[in-house]
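Everything below concerns the one structure shown next.
Just one protein chain is left out here, and the rest sit where they should.
Chain IDs A and B follow the sequence of writing; residue 1 opens each chain.
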Amino acid sequence: MGASSTYDRARSQIVEKPMTAVLGIIAVLLVFDLVRQLATGNLTIARMMSLVLDGVLRGLVIGLAGIGLSMTYSILNFANFAHGDYITAGAFSGWATTYVIAGGFGSAANIGSLALVGSGGSVFGGALGINAVQTPLAVLAGLVVSGVFTVALALAIDKFIYKPIRGSGGIPLLITSVGVAFALRYVIQFVFDSGTRGVTNTGSLPGIRPNVIDGTVAVTAHDVLLILVAGGLMLGVHILLQRTKLGKAMRAMSDDEALARITGIATERVIRSTWIIGGGLTGVSGFMFVLWKGTISWNDGWLLLLLIFAAVILGGIGSVYGAIAGGLVIGLTASTAVIWIPSGFARAAAFGVMILVLVVRPQGIFAGRSTA
Amino acid sequence: MSDDESGGEYGQSTEEQRAVVMGIDFRNDGLMLLTMLLGIYIIYLLAGLVIGFPFRGLMNQIGQLTFWIAVFAMASLALNLHWGYTGLFNIGIVGFMATGVYVTGILSKPVFGSGTSAAEIGGFGLPLWIGIIGGTVAAGLLGLIAALPALRLRADYLAIVTIALSEIVRFSLLSDSLSGHEIAGYRVGLGGGDGVILDYQDPLESLIRALSAPFDLILGEQGWLWNDVYLGIVVDFVANFIPNNPKPVVDNFAYSAVLLLILGGFYVVIRRMGNSPFGRVLKAIREDEDVTNALGKNTNMFKIKSFVVGCALMGLVGILWFGTQGSVTPNTFRPRITFYIWIALIIGGAGSNSGSVMGGAVFAAFLFQGPRYFKNVIETALGNPEAPSSFGQAMLPVSNGDVVPFLLYTLDSIRQLQLFMMGVVLIVLMHRRPDGMLGHRKEPASSIPLTRPIKRSGGGDTVATDGGETDE
Partner (left out) sequence: MSSEPETSGGTGGVDETDDRTLTTLGGAGDTAEVPLKVSGLEKHFGGITAVDGVEFEIDKGSMTGLIGPNGAGKSTTFNCITGTHKPDGGRVEFNGQDITGLEPYQVADRGLVRTFQIARELGEMTVLENMMVAPKHQRGEALWRSVLPYARNSVNQQEQEILERAWETLEFFDIDHLANEYAENLSGGQRKLLELARALLTDPQMLLLDEPFAGVNPSLEERLLEHIHELRDQGYTFLIVEHDMDLIMENCEKVIVMHQGRILTEGTPEDVRNNEDVIEAYLGGEV
């Protein structure tokens, strides 16, 4: 323990601790300001709870979509920039189904317009009375189709586009995925047009408005459904990873692909399973996201993508639970940031958190082990 | 080949020197570029002439084509410095462009006054050249701020950080809270979602007036080059061919020509950076940063320099690109612009400067402007028919065997479809030609030709006949 080791320790403290210290101070200041705002009545407790609820729900969507991204990121070793557009594709496939069923297979409106999710303002979801309570079957069918379609899409893209160049490394794959992203996004725009449209009938959507101290917090049936679907699927993934052989193989592969290969786990099979699970969850998250917010647009998924990356990185790439937790943190950040900063910067704040994590702790804040 | 005059002193035969400079046969590179450009222009002209495109429109297309070639080639060169040389995966290019454009705008916009509408914001009213320098420097500074923490990250993380940064820039530009403020007596701001009207003096006019200064001094006039030569002679001459309001067409051409000159400057500067010990270290960092560091190079410094210079140049390209558009809004600066430039670079082949220029030209001609031109030409040929307004309406007649509405809809949606096509092109390139059009090229990074020095200190030619390597 010479002088230099003391020096080293001091050095590492200066490098690591001040960052923590600064972050701590910022956190304290934010809490302080929160208390001040609550005390002065700038912010009601009810509004705060609404924001938190909004953040949690947003976080569930992000987390659900993030599981797939995290899994492919660690097992295939590349950042799939097309992931956001898988979400959009899933959403449109599901909502086309929902429209067609809710529209009575063409009896309520032109079937083409239904299948195109009312492109060009030809049909409105509100007019069809679509919501989880009025048209449960249509919504359920859309949910299933969104998952199934996205699985098929993800598998096809992997087979024809990613697989042939899998050997050339993460960066060429990343660049290729950007190509996939643009191709998908603009095909969707070409077919479904570039308008954002409402898809649900929110007027007749049941919900509750419990009184909370100084106001009310609105909770709709779609909020509840999102919690149930996302929570259920996350639980399912948990069981799958912990209890099944496939889950073990996936965990092994995300830790070390070369090792997994020599220990004889059929990697191609694992990769396929990854796309199936990841794709399914992603598609469903797209459908649920649209159901929850009530509108659909060709760049929904793309706008979500960076938030999902933020969540995945925050949680530690490869970690399923990390993705979920990261999703909640990012969702909450994006939703509650408006308490402190102008709303235009809410999304920027979430990105800021991500950049901070990448720079300070690139292995993620929940890291320890990967996958599970 | 102006670049490397000094080689001769060291005993290379002039033959060798002329044929192979820096390991590239430059004459062929230049030739290839010229041939390609010529080809592009001929295709454009022919397509227009055959269809009977109006002359004015044709000239506009050609001027526009030149503009895009210059812009994408410059951006691609700047990106090549980042990715091709240093291996820095920057997918936030558009953020640096936006920074450059906005800072230039704010510095050089006229001061807010009675003439400005209340909703609008003013600027600092500085001369345009100060604005351009300011914008370029600001983009470089943003690069520096990003570089300090982010350059330690692996490539894919850097990608995510840079694209997030570019989106943060866009959100900031969109934000109401920064849209307009009183600063030191000036009413300035970012304009929020409405964007900024770039009502400074026209860049072309500024440039020509600036160049006019020495002539003005001699002739005792004001803006002689602009008033008498440009407006008086050039525009008047063109009026013989385009009688109705020829100035915009000439402006378009002249500005594009200026951009081509600037592109030449970009090319020389970046090529020199690359073909030098500096560029050699950048390449070494791209290949293996640890090794480069262990060889005694302060790799962080090199990376920061490369990143900042590249970002500043991207800012400058942004200014040259959007600076003449009259106004910009934050949503102009979406990530797809970054995507364009990446495709241009990958078409030409990352790592090669000549490739970057070619990639920029090919992208501009065939992927960017080409489809739009094609649409114009076809629509002109068909007499501007009415296209269906949605995919559904387009598909309906298809079931009856009538594909015309579908084709018209497709043509009408060319702007979306061209992005789809670009995506496909990128995928195909990554599959078939990941090294770009020119393939894998050896372009040794040195400021001199790397031939064996003729001065042999004895020993003769024993080496080559060593029998080769027998190991492994």
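Keep this in mind: contacts are C-beta pairs under 8 Å (C-beta built on N, C-alpha and C of every residue); 3 or more make two chains touch, one makes a residue touch a chain.
Quick caveat: nothing in here was measured; it's all calculated off a predicted structure.
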Of B:58, B:132 or B:309, the residue in touch with the unshown chain: B:309
Full-complex contact with the absent chain, from B:177, B:227, B:293 or B:410: B:293
Absent chain, residues of chain B that touch it: 4-7, 10, 23, 269, 272-273, 276-281, 283-284, 286-288, 290-299, 302, 305, 309, 351, 442, 444-448, 450, 452-453, 455, 457, 459, 463-464, 466, 468-472
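Everything below uses one rule, namely that only the chains that are shown with their structure count from here on.
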Distance between the centres, which are taken as Cα means, of chain B and chain A, whole angstrom: 34
Complex interface listing, chain A residues touching chain B: 78-79, 110, 112-113, 116, 119-120, 122, 161, 164-165, 168, 170-172, 174-176, 178-187, 189-194, 306, 309-310, 313, 342, 344-345, 347-348, 351-352, 354-355, 358-359, 362
Sites on chain B touched by chain A in the complex: 89, 91, 149-150, 152-157, 159-161, 163-165, 167-168, 171-172, 174-177, 336, 339, 342, 346, 389-393, 395-396, 413, 416-417, 419-420, 422-427, 430-431, 434
